[in-house]
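Removed from the display is one protein chain of the complex; every other protein chain stays in position.
Coming up: chain A.
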Amino acid sequence: MRAFLFLICPLLLFLGCSYLLPFLGIMQLSFSDPDPGLAQYRHVLSDPLTLSVIWRTLRICAIVTVVSVIAAYIITLLWVRGRPLVRSLTELCIMIPFWISVLSRAFGWMSMLSNRGLLNTWLKDLGLIDASLQMTRNEFAVVIGMSHYLIPFAVFPLATAIRNVDERVLTAADGMGASRLRIFWQVFLPMTASGIIGATLLVFVFSIGFFVTPALLGGGQSVLIAELIYLWIFQIPQWGMAAAMSVILMIAVGGILVLLMRRYGEVAK
């Protein structure tokens, strides 16, 4: 046991220096700049503009989580249970995004969705629309961009759960006369609940801190928490506010994690 503690020391030291110390700095900032005390927190939690950003963040992240987990579920089904060719193609499609930076992806989506982008041009050429559809600089674009980034992360917890499904249970349900639809909704889906919970948690927690994608695809029209913190640090310096917001964000994420793990820890095991 002692040897174990000794071996883990360097990691603790590294985390302490690179994570805990700066975090304590932020904490200190949030309680002192510019006014000592809870003024910054009071302001963050009462200012209508800030509150609307928090609300928008939660809403967009919830939508992104639902979209990502549903899309990832379908992709994972193809990957784990598809025919060999489908499997390898899907695997490629899951892996490739990992090699592309978040910045290039955001620009990629902009060239797809912008007013004179690919999608609008095609739709016009096909005569389906007359004027360009507004698909960037709004929440739609943010949801698309964030989901695209997060889907692969949802795939892995889902894949573990889907691989663990005992084929015989499905055969048994089929033999009892259950339709494919019933087998999916009442047997397969519940049997993969642990994966769905894991993927949901992971994606939601990831999405709350998103910065680049919403900043670019939202075009300043749908500011999320991370972008607000950025603004308070670099554009209109209010470091104490930024620090308070960061602490709130962190506590919220931590709280959600603890709550969900308490609630579903049994299932997720």
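Rule of thumb we're sticking to: a contact is a pair of C-beta atoms (placed from the backbone, for glycine too) under 8 Å apart; a residue touches a chain by one contact, two chains touch by 3 or more; residues count from 1.
The rule is simple: contacts and distances are computed from a predicted model.
Engineer: Looking at UniProt, which of "Imidazole glycerol phosphate synthase subunit HisF", "Sarcosine oxidase subunit beta family protein", "ABC transporter ATP-binding protein" or "Pyruvate ferredoxin oxidoreductase" names the chain we cannot see?
Structural biologist: Per the UniProt record, the undisplayed chain of the complex is "ABC transporter ATP-binding protein".
Engineer: Pick out which of A:51, A:103 or A:193 touches the chain that's been left out of the picture.
Structural biologist: A:193
Engineer: Pick out which of A:2, A:168 or A:262 touches the chain that's been left out of the picture.
Structural biologist: Touching the chain that is not displayed is residue A:168.
Engineer: Determine which one of A:48, A:84, A:127 or A:177 touches the chain that has been left out.
Structural biologist: Reading the full complex, the residue touching the unseen chain is A:177.
Engineer: Which residue numbers on chain A touch the omitted chain?
Structural biologist: Residues of chain A in touch with the missing chain: 166, 168-169, 171-178, 182, 186-187, 190-191, 193.
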